[in-house]
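A protein chain is absent from this complex, but the other protein chains hold their places.
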Amino acid sequence: MKYLLMLYADEKAGAAIAPEQMAGFMDQMAAYQQTLEKADAFVDTAALQMTDTARTISAPDGQLHVHDGPYADTREQFGGYFIIEAPDMNEAIRLAALCPAASWGKIEIRPYHPGYGPG
Amino acid sequence: MTEAARRAAERVARDSYGRLLAFLAARTRDVAGAEDALAEAFASALKSWPEQGVPANPDAWLLTVARRRQTDAIRRRQTSKAGEAHIQLMTEELEAAGTQPDAIPDRRLALMFACAHPDIEAGMRAPLILQTILGLTAIDIAAAFLIPPATMGQRLVRAKARIKDAAIPFDIPEREDLADRLHAVLDAIYAAYAKGWTEIGDAAAERLADEAIWLGRLVVSLLPDEPEAKGMLALMLYAEARRTARRDSDGAYVPLEAQDINLWDEEQIMAAEALLREANAGGPTGRYQIEAAIQSAHVARRVTGRPNWDSVVALYDVLLGLTHSPVALLNRAAALAETEGPDAALASLEPIAGDRRMAGYQPWWATRGHLCARAGRKEEAFEALTLAIGLSTDEAVRHYLIAQRTKLQDG
Partner (left out) sequence: MRYMMIIHHDDEAMAKAPQKELWAEYAAFNQALNKAGEGFSGGLRLSPGKQGTIVRSRAGKTDVLDGPYADTREQLAGYFFIDVDGIEQAVEWANRCPSSKYGAIEIRPIVEQNAP
């Protein structure tokens, strides 16, 4: 079964990290991806640009409304994702807990609605 | 005239058999005796209706005749005053019902739950319901449950004797007793639907499917808090929605993956999705909810534009955890072939390769045939498809399999 791992972290705090430290964190993430690949669990990953580049639109009354920024103002922002393959939620949790991003933020694990997933 | 009389009798047989039987048996708790009485009434109808015309209220006519047979049979067995009072009560009730066409109360659900009583052998509850309510033959029932027909016949006779001897009451049981009994009732309804499903273009089979759906709706309306009842009805509606798409304009068989989604009945799919949503919110996931979820995953294709075998396999894993059914393992293998290839799918079937129940099960051989063909195992594919052809009762399916087998030799 495929699961979406959404990485939430405080962007501002992230932006304030020194480049050498950040490079270290990126190495850790690369290592994590290799861990997933070795476990035959890796499907996909991407990082999102910071929320100041986001736009949110809605059209409840037929009129298009556009505002700058993400949908919700949360303390931690959605900044990237992994899609993994796991037999059940317990294994998905185990794999998500290995992600370095779980220590500097939170990871939300969501199964896909049956029939509407990636694979 | 004779033809009209015959058709009238057949229509009443299909439409009213279960209701009339439940009504007749409710008082005496003698299902076998009621069956005999009703059978004699039908025979009588086929003799007199051609000459005297089909009566305005055929149900009432049949009841009257059946009642006479029943009271005669009871009189022969009882001589006490208590017996006479019993017969009098029954006669009055039947007469009242006979004069008002719609007054015959539908005791079918009560009869179904009576057949699911714990005193009846577990494996016989669903078969008993199929025979008494839906009038299926022992042969058809045996096929649905993968049991030899003669064995099924004997067991049915014993089960009916049990109802009579134990004076099993015809009630819808209390909440605490409902869950176990409900499952047998659902299994019976679904088995009837499945039988109606496999026979396309056969009016009687389609009516059987309609009847099963009607009973499914009845159970859901009477037991709105039971998620599995909703799951089962959803499952039937998903299948029913695809009925027209299963054959092309030439009457040829069309497998699920190749079906034209525009022929799927959106109304029924929507109804099924709503039921499934309610079922999932209402309680623990059971066998029917999972099977309905599998169907939901299949029909998602009409919205996403692509099949989603991944979730189908995952849902079969859950189903297998619950039921350990060889049929579920087989269906899982068909989906697994799409995610991991035919070799992995065939390997997954090893645990049941020697299962005797599979030897006469057409889908086992058809699926194996397709998987072996895709895996390049031509000889095994040829053998399997041949067996599948031999076991197919549907002409269109036979042609399809023959064409698949011919392709092997060309490849």
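Which chain is which? They are A and B, in the order written, and residues in each are numbered from 1.
Definition applied: a residue touches a chain if its C-beta (ideal position, glycine included) is under 8 Å from a C-beta of that chain, and two chains touch if they have at least 3 such contacts.
Computed from a predicted structure; not experimentally measured.
K.L.:
Out of all the chains shown, which come into contact with the hidden one?
P.N.:
So, spelled out: the chain left out of view touches A, B.
K.L.:
Where the complex has a chain not shown, which of B:150, B:303, B:347 or B:403 is the residue touching it?
P.N.:
That would be B:303, which touches the missing chain.
K.L.:
Counting contacts across the full complex, list the positions on subunit A that touch the omitted chain.
P.N.:
4, 6, 8, 46-49, 51, 53-60, 64, 66, 70-72, 74, 76, 78, 80, 89, 92-93, 96-97, 102-103, 105-113, 116-118
K.L.:
With the missing chain put back, which residues of subunit B would touch it? List them for me.
P.N.:
Residues in contact with the chain left out: 266-267, 270, 273, 302-306.
Please note the rule applied: only the chains that are shown with their structure count from here on.
K.L.:
Using CA atom averages as chain centres, what separation in Å is found between subunit A and subunit B?
P.N.:
47
K.L.:
Across the complex, what residues on subunit B touch subunit A?
P.N.:
Touch residues, subunit B against subunit A: 293-294, 296-301, 303-304, 308-312, 314-315, 317, 339.
K.L.:
So in the complex, which bits of subunit A are touching subunit B?
P.N.:
Per the stated touch rule, the residues are 1-2, 87, 112-119.
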